[in-house]
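Missing here is one protein chain; the remaining ones are kept as they sit in the complex.
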Amino acid sequence: MRRFLQRHMSQIALSPSLALIAIFLYGFIAYTAAVSTTNSKAFPRFDNFVGLEQYWRLLHTPRWHVAFTNMFLFGGLFLLVTISLGLVIAILIDQRIRAESFFRSIVMYPMAMSFVVTGIIWQWLLNPTLGIEVMVHQLGFTSFRLDWLTNPDTVIWALVVAAFWQGCGLVMALFLAGLRGIDEDIWKAAAIDGIPAWRVYVFIVIPMLAPVFLTVVVLLALSIVRSFDLVVALTNGGPGVSSDLPSVFMFDMAFRRTNLGLSAASAVVMLGTVLAILIPYLYAETRERA
Amino acid sequence: MPALTNALPRRSGWLTPRRRKAILTRGFLYFLLVIVAAFFAGPLYILLSTSFKTMPEIQSGGLMTLPHEPTVQPWITAWGEACIGITCGGLKGYFGNSMVMTIPAVLISVMIGAINGYALAKWPFPGARFVFAALVAGNFVPFQVVLAPVAVTLRTLGLFGSVEGLILIHVIYGIPITTMLFRNFFLSVPNDLIKAARIDGAGFFWIFFRIVLPLSPSVIVVALILQFTGIWNDFLFAVSFSNPSSAPMTVALNNLVNSNFGVKEYNVHMAATVIAAAPTLILYILLGRYFLRGMTAGAVKG
Partner (left out) sequence: MIDIRVSNCNKSYGSLRVLKDINLEIERGEFIVLLGPSGCGKSTLLHIVAGLDRLSSGEIEIGGRDVTDVEPKDRDIAMVFQSYALYPTMSVRSNMEFGLRMRGKPMSEIRPLVEEKARMLHIDHLLDRRPSQLSGGQRQRVAIGRALVRDPKVFLFDEPLSNLDAKLRASMRTEIKKLHQSLGTTAIYVTHDQLEAMTLATRMVVMKAGEIQQIGKPEEVYHRPVNLFVADFLGNPGMNFMKGHLRLDGGRVSADVGAATLPLDGYAFEVAPVAGQAVVIGLRPESIQPASVQMSDGGAPYALTLKPILTEHTGSDNLVVLAMGEQEIVGKFPSDMLPKLGEPVAIGFDLSRVSVFDAESERRI
């Protein structure tokens, strides 16, 4: 018996975690998938199987359409802004500047902030009667308008700027690490050939950062699918439902509208979206290793 | 690395066109950097300065100005008097909730992750890779997909709306990230060390506590920071499974700021926001290097 314990201590030590994850992760995913095939309202019930009707209903819910489209709109803009500016800032910081660690820390500290805090800060800054708009007016530009929070057509930009402010530090740090990992001799060779720095960046360095781009895109994409707190704190989905995201929709259906079946269907779609991002990535990763 | 400009030549002398150009590019570089810094630092500055202003001063505009007559009243109100929901005791109770929830959850999940990572990295068995993959896949799952069943489970266990329930949930869903972090670190601990200790007669836990853990202070710090930040800042689980008496800071702050009742006291809101952000911000200031390592290692967690 003692020998058995000694020999299998590793498995024994892992088994509680494995059991918890098996139940709370895989079991619960299956549970949610099962609920999504029922007509559950406030409580999950399994005696009212409706097949894929909830998914069909989801497809015909205008609010879900807004939320799902927003995810791609917000996601696309956020990716574009964060990756391009994150890379530019990393390049700026990589120029052997003075006080480098000072600039780095300033770009990165927002990572320590929760999305709730980030949302509140930007809600304040973008407030048309108190925030940046008023400040610009007082500088004399009285026609300046910054009504992102109140305009359904531009509210997505409020999410983008806040998410960028919070997430840029990480992206910048990843790019900076990538830049620092590039062989110095490439710069020397390019200098000898008389190639201008911007060309070296565009044609040599940035292509070499391809793996970092891939990592960053996957990281940001996962965080986009999951973003919830930022929307709740910054716009609460508004004005109207114009800045709704799937996560907010799902939460609303589950806890406020008591429509668990539909909520479960939306959660499953979210999981599906993550898998759609992840599987090609993991496939590429493993092929690279092999 | 030496990119857009050449470093300024040390030799003093004639301001050649080439040197002029170098100085100009260099100047432009710092100009851009200052704009970047202003964008990122500005909000924190505004947050702090507003939290020391009186309401009349706020309404008179001047977002960027320092407070004319600084007051700590907003801080006192935010901490002890502000009304959140139907109670008016300020944030202090919620700050306490957050601490009581975060500290045990962080310690337990880091401990579990360390043991899991050690078992997977140093005591492999057939199927260990599969177990690792199964545990770590949890890092990618959007937690929305488990929200409803967790609520049902917590109700069944009688833990819904309690701090204990939140601790349990944070510990469980912290397993994937902490396991991954520790497993990847422990791979770099030499196998020979484990083998030597086994021959010397030490067992699984002995080796863990006496040999492996003493080698790992840095990854422990990284894991502690990562988990502290993640759990302190969590909103999804907090808003789903807490009730008004057990709500942590994030939920209380959101309720305070985004409630539609009464007059909005922006200075109080700003003070409250700073209070909510303070613990993780202080960690960042004190341990920035570890912080970044944690964030990049745990970046998949999002």
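So that you can tell them apart, the chains are marked A and B in the order they are listed, and the count of residues begins at 1 in each.
Everything below uses one rule, namely that a contact is a pair of C-beta atoms (placed from the backbone, for glycine too) under 8 Å apart; a residue touches a chain by one contact, two chains touch by 3 or more.
These numbers come from a predicted model, not from an experiment.
By the touch criterion stated above, the residues of chain B touching the omitted chain are 190, 192-193, 195-202, 206, 210-211, 214-215.
Here is the rule we use: only the chains that are shown with their structure count from here on.
In terms of their C-alpha centroids, the spacing between chain A and chain B amounts to 15 Å.
Residues of chain B that touch chain A in their complex: 1-5, 7, 29-30, 32-33, 36-37, 39-41, 43-44, 46-47, 50, 58-59, 61-64, 112, 115-116, 119-120, 123-125, 128, 131, 134-135, 137-138, 140-150, 152-153, 172-173, 175-176, 179, 203-205, 229, 232-236, 239-240, 250, 253-254, 257-258, 266, 269-270, 273, 276-277, 280-281, 283-285, 288, 291-292, 295-296, 299-300, 302. Against chain B, the residues of chain A that register as touching in their complex are 6, 8-11, 13-14, 16-18, 20-22, 24-29, 31-32, 35, 43-44, 89, 91-97, 103, 105-117, 120-125, 130-132, 134-135, 138, 165, 168-170, 173-174, 177, 179-180, 184, 187, 197-198, 200-201, 215, 218-219, 222-223, 225-226, 228-229, 232-233, 236, 246-247, 250-251, 254-255, 260, 263-264, 266-268, 270-271, 274, 278.
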